[in-house]
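Data first, discussion second: the structure below is written as C-alpha cells.
Apart from one protein chain that is not included, each protein chain of the complex appears where it belongs.
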Amino acid sequence: MTTKIIEITKPRVRNPIFIEGLPGVGNVGRIAGGYLVEELNAKKFAELYSSHFMPFVLLQQGATVHVLKNEFYYWKAKTAKQRDLIILIGDSQSIDAVGHYDVVDKILDYVATFKVKDIFTLAGLSVGEKKEKPGVVGAVSDHSLVKKYSKYGIDFESGENVGTIMGASGLIIGMGKMRGMDGVCLLGETSGMPLLPDPKASEEVLKVLTKILGIRLDTSKIKEKVKEMEKLIKRVETIQRKAILDLMKQRLPKPGKEEEEGEEEGEELTYIG
Amino acid sequence: MTTKIIEITKPRVRNPIFIEGLPGVGNVGRIAGGYLVEELNAKKFAELYSSHFMPFVLLQQGATVHVLKNEFYYWKAKTAKQRDLIILIGDSQSIDAVGHYDVVDKILDYVATFKVKDIFTLAGLSVGEKKEKPGVVGAVSDHSLVKKYSKYGIDFESGENVGTIMGASGLIIGMGKMRGMDGVCLLGETSGMPLLPDPKASEEVLKVLTKILGIRLDTSKIKEKVKEMEKLIKRVETIQRKAILDLMKQRLPKPGKEEEEGEEEGEELTYIG
Amino acid sequence: MTTKIIEITKPRVRNPIFIEGLPGVGNVGRIAGGYLVEELNAKKFAELYSSHFMPFVLLQQGATVHVLKNEFYYWKAKTAKQRDLIILIGDSQSIDAVGHYDVVDKILDYVATFKVKDIFTLAGLSVGEKKEKPGVVGAVSDHSLVKKYSKYGIDFESGENVGTIMGASGLIIGMGKMRGMDGVCLLGETSGMPLLPDPKASEEVLKVLTKILGIRLDTSKIKEKVKEMEKLIKRVETIQRKAILDLMKQRLPKPGKEEEEGEEEGEELTYIG
Partner (left out) sequence: MTTKIIEITKPRVRNPIFIEGLPGVGNVGRIAGGYLVEELNAKKFAELYSSHFMPFVLLQQGATVHVLKNEFYYWKAKTAKQRDLIILIGDSQSIDAVGHYDVVDKILDYVATFKVKDIFTLAGLSVGEKKEKPGVVGAVSDHSLVKKYSKYGIDFESGENVGTIMGASGLIIGMGKMRGMDGVCLLGETSGMPLLPDPKASEEVLKVLTKILGIRLDTSKIKEKVKEMEKLIKRVETIQRKAILDLMKQRLPKPGKEEEEGEEEGEELTYIG
C-alpha cells in the first residue's frame, strides 16, 4: 500500500501556510508542532499511513491500539493579519531510505490540493553540546526568502557549515520548490543526544514561528507539556528499537546446538537449490 | 507481484466475523486458528501469495511442493445465535518490514468485499516465563469494545504495560478500524521462547473466542493436534532460518585466499565503475 | 522497471513443454539448460531483464557489454512423439528475496501466452558430498505426476527429507500449478560447493529429461562444453561477489582519521536532522 492519506473532513482553508513538525533530532519539530496544535486547538482533518513506518501497533490506555501515523490539522485565522494554517505532526518518519521521498511526495500532493504556497518545516540541529540559549538556524527553498524573513532573528549564516537536513523537513521544502512553493526550515540548535527531547530548542523555534505567523502563544507551558508528550514519544522510540532488534534476531539463525553443527560441518545442510 | 489473492470459490456468507490466526510468538494464533478450522471443518475458498514470503517451496510427503501461503476458510453458522465465519490461517507473515502493511491491506480489501464488520485476531503475548494458567490479554480497535467483551474473562488492563503488537494481528485491527470494522486482538500469554509452539496459550485463547462466538468446541485434543501441526510449522521455521543464513552466505564474499589478497592490497580490484 | 520481457520474434509453437535451467547450486540447471539449447540448436526468441539482477554490465570479448539477462529459446519437434519446447536459461536469478516472486510471475505470465501445460525445472540438490553416480531427485506440483514419471528413474522419495527448493526452480512449478500447469523439478545430486559447477549432476539430469522428452542427445561432450560455459559463469559469480563487497564498502563509512574522531567523540557530528 506504500503511503495512504485518509481524509476525515475537507477543511475550508484560504491561502493556508503549511507547517510540518515530525519526529527527528531532539524531537524539536515534533514538540513544537504538537504544542502549536494543542495551544491553537487546531482540528484534525486527515491521517497518513505508510508501509514505511514500523509494522506494529501501540497498545494505549484503555486497551486500544494505535497505528503509527502522521496527522493533518487545520486552524482558521482569527485576525486579518493572520493566515489559515495546515499543520502536520505525527509518530514517525519513514524507517527506510527509499520511503522518505514517497511519503514527502504524498504530503506535497495533498497540501497542493489546498493551494499551499508557503511552507515552514520545524526540526532540530545537532550541535554536539547543550547551549544556554539555543539559536534558530534557517534554511530556505529560495535565496530571496532570506531577506523576507531577516527581521525574525533567524540565523541564515550557519547552515552551510552544517551540511544537510535529513528526512521530511529538508525534502518538503526542497521538493515543494518544484511545485512553486516557498519553504523555510527552522532548525533549533540542540545537543543531538538521541532519545532526549529538547523542549528548550522547540520553544525557540516556536517563538520565531509565531512571530512570523502573527500568532500570540504562551510558550511557557512547553516543558510541562513535553513531559506528557514525552511518554508516547519515548515509548514509540524504545519499542521501535526493541522491534528492530527483534526483527534482526528473527532473521538471524539461532546458534542452537543442532544447527550450529550442521552449519559448521556442512553435513546437514542438504537443502535443495 | 507483491501480494495476490486467488479465489477458489465465492462463499455465500452473511454478516461474517473475520478471524485471523497467523504464525507469531509461540505460534499461539496459528495453532488456535488451525485447530478452529479443523474442528469446525471449515472450507477453504481463497489463497494469498506474496513476494514478502520466503522465495522457496517446501517439499512435502509424496514429493509435492508447497508454496508458502495464507488461506481463507469459511464456516456457516449452525444456530441462530452463531455468526458465519471467515478464518485466515497460513504458513508465514511478511519477512520484511515494508511487506506487513501491504499484505494486511490486501487482506482487509478482500474481507471488506464480504462486508466484514467484526474482527478477532489471535496472537501470543511474550511474558518471559511459563505460566501455570496463561491469561488472555485483549486489545481493541475502539475503547467501547472493552465493555462489550468484558464478561469473557479477557484482561484489558495489562496491554498498555506491554507495549506493541507486531505484524498482522495488530495491523489488521488497527487498519480495519479505518474501514469501519470493530476489532479485538486476543493475546495468549506465553513464555516467548522462539520455535516453541505453545498449545496451552492457544487453548486459552480458543476458550475465550469460542465463548464469544457461541460455538462449542472440544479443546482437549489441541495438544495432540499441535504435535502434527508442529512438524510443518517447525520445518518452515527451521528452513527459513537456514535459507536466510544461506542467502547471507551467498551475498557475503567468500574470504578465499585469492580474493582476500586482492581486497587487502587493492591490486586485483581493477573493476570498472 | 522491475522485470521486463522483450520479445524478439513470436515463435509458432504448439502445446510446448517449458523447461527452466537457471543458475543455482552447482549450476546444475544452468549447465543442463545451456547444453540442451546448444545441442538442439534452439532459437532465441525473447529476453528478460530485471531490477533484481546486479546493476552492472559485463565486458565481453570484443569490448561489447553484456547486460545480465534470462533468455527464452524455442525448439520445434522433429518427430510425432516429441513436443515443441520453450527453454529458459540465463545469467542470474533475483539477488534479493522479494524479487524471486516478481521474476517468476513474469515468466509464468509470458509462457502462459503459449498455452504451456507442462513444466520441467532443472536444479541442483546439495547433498554435502561428492557421489560416484549422482541421483536425480524429483519434486512435483501434483502427486499424480509421481506415477506418470515413475518409469524414468527419478527418486521421488528423498525430497521430503531434504526440505526446500530455493528460487525459480521451486517457485515456477509451485506458482505454475495455480495456472493449471503440471510441473516437475529434476534435482541433480551435487556436493553443494559454491562456485563449483557440477557437469556430472547436469548430465544425469539431462539423461532423465531427454528420455522423458523422447529426444536423443549425446551427453558425452558436456564436460568439455562446461569448460567453455564455466568461464562466463565463473566470471559473473566472481564479479558479483566483488561487486557486492564493493557496494558494502561504499555504504560503510571509511574509518578515515578525521571522521573516526568525529564519530568517536561526537564533536564534528553537527549534522542537521
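To keep things simple, chains are lettered A, B and C as they appear, and every chain counts its residues starting from 1.
As a working rule, a contact is a pair of C-beta atoms (placed from the backbone, for glycine too) under 8 Å apart; a residue touches a chain by one contact, two chains touch by 3 or more.
Quantities reported herein were computed from a predicted structural model and do not represent experimental measurements.
Of the listed residues B:24, B:55, B:134 or B:174, the one in contact with the hidden chain in the full complex is B:24.
Of the options B:46, B:116 or B:165, the residue whose C-beta touches the omitted chain is B:165.
When the full complex is taken into account, the listed residue touching the unshown chain is A:175, out of A:42, A:88, A:175 or A:226.
In the complete complex, the residue from A:68, A:89, A:139 or A:226 that touches the missing chain is A:139. Residue positions on chain A in contact with the hidden chain: 59, 94-95, 97-102, 105, 138-143, 146, 156-157, 159-160, 162-167, 170-171, 173-175, 177-178, 183, 185, 194-195, 239, 241-246, in rising order. Residues of chain C that touch the chain left out of the display are 1-2, 6, 47, 49-67, 95-96, 99, 235, 239, 242-243, 246-247, 249-254, 259, 263, 269, 271-273.
Basically, only the chains that are shown with their structure count from here on.
In this view the innermost chain, defined by its CA centroid being closest to the centroid of all protein CA atoms, is B. In this entry, chain A maps onto chain B through a rotation of 90 degrees when their C-alpha atoms are superposed, rounded to the nearest 5. Note on chain placement: the centre of chain A and the centre of chain C lie 45 Å apart, centres being C-alpha means. With centres taken as mean Cα positions, chain C sits 32 Å from chain B.
In chain A, the residues touching two or more other chains are 269, 271-273.
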